[in-house]
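Note that one protein chain is taken out, while the other chains of the complex remain in position.
Moving on, here comes chain A:
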Amino acid sequence: MSGRAEVTEKPVRADAPGRGRALARIAAGRRRWIVAAALLAVACSLPFQLVPFRVFQFTMVLVYAVALLGLNLLVGHAGQISLGHGAFFAVGAYGTAIMLDRWDVPHVLTLPAAAATAFALGLALGLPAMRLRGLYLALVTLAIAIFLVPLLKRFESVTGGSMGLTLGKPAPPAWTGLAEDQWLYFLALAVAVAAFLLARGLLHSRVGRALHAVRDNEAAAEVMGVRLSFYKTLAFAWSAMFAGAAGSVYTWVIGFVSPDSFAVTLSITLLAGIVVGGLGSFSGPLLGGLFVMFVPGISQDVNDAAPGVIFGLLIITVMYVAPTGLAGLAGRVARSTKKILRKE
């Protein structure tokens, strides 16, 4: 057939026919598993190597990573924006706090309930919001975040008002022999791994491709049969659900919620976290979680008077050096190292 004749256009390496490349792909897949296993091993040994305060910090990195995993789904993969994800995080955190405070619900059950609440809320708000785009969507989601703090203060009888609520943390079962901080860390790790696997399954499927198609070219996606409003709204709801689950674990770990922990800055920090971490990449949420956890503290150390300025400058620096985020930077470093090694 004449269509078959033209195959010489791509410098894929002349000596690698289909079979070799298939093998290379399998090898790459195996390498990815090894990296994932090594990462998990490091993550599991971490709480035995560090002092409790550091363990707590890394627990919070995992909590933020779960929220960013959700935000990444919406912003990085579906190409929509949200300046209000702190609100869904807060809904998960407060939902869990209220369940613990009022009804003494076991900790394990608060997570699915909080996630489901955030999902429902995300769906309800996503239905109208996802008909908007760009700046309008940013503004509406920002309004959700602004709206929340006064609302939490207003319903004092349920939320504890400005004083917040203090709650018990999940106690480590005796058989584990773990300290509280270590147990909390492992709970957060389990949730993070589960969330990661869910997101991975989602993205490597028809649904993930549909989201990418919506992000890249809405008109073409629709011609392919992708229902735009359906995918956008559900991406928003799923992303809210991840944020809600993260909020639930936050309450387990901190044992205290108050409205001022969930101010607009949280939403903006989360968005900054995922953009800095790397939009649309798998390591982005984890790197973003590290950023959200540690960089505000570092900027406080650099200059006590204006931590916000240092924080802002750091974001600008990262974006200037690595416009595709830290994940993109890591990928670039890995590729150029490989190139240098091959040359020698």
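Quick note on the criterion: a residue touches a chain if its C-beta (ideal position, glycine included) is under 8 Å from a C-beta of that chain, and two chains touch if they have at least 3 such contacts; residues count from 1.
In the analysis below, contacts and distances are computed from a predicted model.
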item	value
Among "Branched-chain amino acid transport system ATP-binding protein", "Multicopper oxidase CueO", "Hydroxymyristoyl-ACP dehydratase" or "Electron transfer flavoprotein subunit alpha/FixB family protein", the UniProt name of the subunit that does not appear here	"Branched-chain amino acid transport system ATP-binding protein"
Contact residue for the chain not shown (choose from A:Ile26, A:Ala41, A:Leu151 or A:Ala220)	A:Ala220
Residue of A:Gly208, A:Gly255 or A:Pro296 touching the missing chain in the full complex	A:Gly208
Hidden partner interface residues of chain A, rising order	1-7, 9-10, 12, 18, 21, 25, 198-199, 201-202, 205-210, 212-213, 215-217, 219-228, 234, 238, 280
